[in-house]
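What you see is the complex with one protein chain gone and the rest in place.
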Amino acid sequence: MFEIFRTVVMRDLVLALRRRADLMTVLFFFVIVVSLFPLAIGPEMSTLRMIAPGVVWVAALLASMLALERLFAADYADGTLEQMLLTPQPLALLVLGKIAAHWLVTGLPLVLISPLLGLQYGLSGETLLVLLFSLLLGTPALSLIGAIGAALTLGLRGGGVLVSLLVLPLTIPVLIFGSGSVEATASGMGGEGHLYLLGAILVMSLVLAPLAAATALRISNE
Amino acid sequence: MSSRLVNWFKFSSPSTFYPLAGKIGFWSMVVTVVLLAVGLYMSFFVAPTDYKQGEGYRIIYVHVPAAWMSMFLYVLMAGWAALGLVFNTRLSAMMASALAPTGASMAFIALWTGAFWGKPMWGAWWVWDARLTSELILLFLYLGFIALQSAIDDPRRADRACAVLAIVGVVNVPIIYYSVIWWNTLHQGATIQIRGESSMDPLMLTTLLIMTLAFWAYCIAVAMARVRSIILERERETTWVGEMVKEGRA
Partner (left out) sequence: MLEVRNLECVRGDRRLFRELNFTLREGELLHLHGHNGSGKTTLLRAVSGLLLPSAGEILWRGKDIRELREEFSAELIFIGHKRAIKDDLSAVENLRVACTLDGVRISEEQAWKALERIGLYGFEDLPSRVLSQGQKRRVGLARLLLNRAPLWVLDEPFNALDKAAVGLLQGVIREHVANAGVVLLTTHQEVSLTQGAVHSLQLGSGELGHV
């Protein structure tokens, strides 16, 4: 079982590494969006510090939506996805493997660079740590929930925009608890409660999202 | 018992459900007209003026039923969609897609009247109140469902894909709702709680009840009308539709 999971993850990682240029686009998008806000709002540090959690989180959300399109599309186009549906392995496991690899190449870089962006917004040490941690818990949940939308819209016209329309409302709790944790820490109230809830959402989506995405993939491949 | 079971299966086929839906739709419409006439009259002229909110409060007779219906219809829609996905029955999926636009319009009415209410009460058209925000998100969920339905050409794939979306949505709705409430309580000051549990006049309650029933009847009538046209569209190749068109009954 684990071997199958590892095979899928390794396969997708190798594929991603052989297309390194694609990897950077999501990261650049994230960095650029975050850097645009001071230009639009003004360099007032106290304002920036106040909006930082929301800005970073919304940017992470949009970046992960942008990345979703690539989760299944290539495999769908060349027929390897179809073959995955016909393997004797549980499809949800294969889907989980694909999501894991997807998060490693698109989500994790965002998490790692986020403290740097937080510095631009004048966030302090502890807040930066909570920001990092909240993204570490939140972005995998975004990938998992997003996978359902990506699977549902596979092969449809205008799939990219449609996927955002379907998935964004479902990700609101992640956004609320994610940015809430940073905000609560910054205002000295402590963000642990938020982080626990974020963790609970992650666990729940870890269990349910692969199943839903697997069902959706079967429907989309008919 | 067994004969009742047979009856249920009989009506799960579109050809037998079509005339039944027509009857249900017609009578629901009649009920709607009657209840709405009574309900609106009572809302405007009979129900007493609220001592805190004055005359402006009267919009709740539209706002509250619409909000209730929008939430209830989403659950109902997901239920029908799930039935269709599990048992592969055509009619359940048609019911789900017939309910979606009605639910969306209910959510829209709730938001619209909420804004009308908010202006005199809060002095702003829009306030990030927990309930209004959840209603807005619910509208987004409906729009997602409708968008997905119309993006897929093959009706069977559309039904099944939308069913998955509706089920995922229904699992998410409570989480979204509580997260929004939590978010709202943490950002106190942005909103003014005025929908406290002030004791309601019995006459107000009766009016609200009648209006709610009127909305129920309306939603049933509209859903039936829509499901009838969906049946006709999807079954246009079948002989029973052909015969009906020939006889001029469609």
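Letters A and B name the chains as they come in the text, with residue numbers starting at 1 for each one.
The definition used in the following text is that a residue touches a chain if its C-beta (ideal position, glycine included) is under 8 Å from a C-beta of that chain, and two chains touch if they have at least 3 such contacts.
Remember, predicted model here, so these are calculated numbers, not experimental data.
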item: Visible chains in contact with the missing one; value: A, B
item: Given B:S13, B:N88, B:S150 or B:S229, the one touching the chain that is not displayed; value: B:N88
item: Sole residue of A:V26, A:L66 or A:L94 that reaches the chain not shown, by the stated touch rule; value: A:L94
item: Residues in subunit B touching the chain absent from view; value: 88, 153-154, 156, 237
item: Absent-chain interface as seen on subunit A, which is shown; value: 3-4, 7-8, 11, 14-15, 18-19, 77-80, 82-90, 94, 221-222
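FYI, only the chains that are shown with their structure count from here on.
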item: Distance between chain centroids, defined by C-alpha means - subunit A, subunit B (Å); value: 32
item: Residue ranges of subunit B touching subunit A (in the complex, touch as defined); value: 137, 140-141, 143-144, 147-148, 151-152, 154, 156-157, 160-161, 164-165, 167-169, 171-172, 175-176, 179-180, 182-183, 186
item: Footprint of subunit B on subunit A - complex, ascending; value: 148, 152-153, 156-158, 162, 165-166, 168-170, 172-173, 176-177, 180, 184, 197, 201, 208, 212, 215-216, 219-220, 222
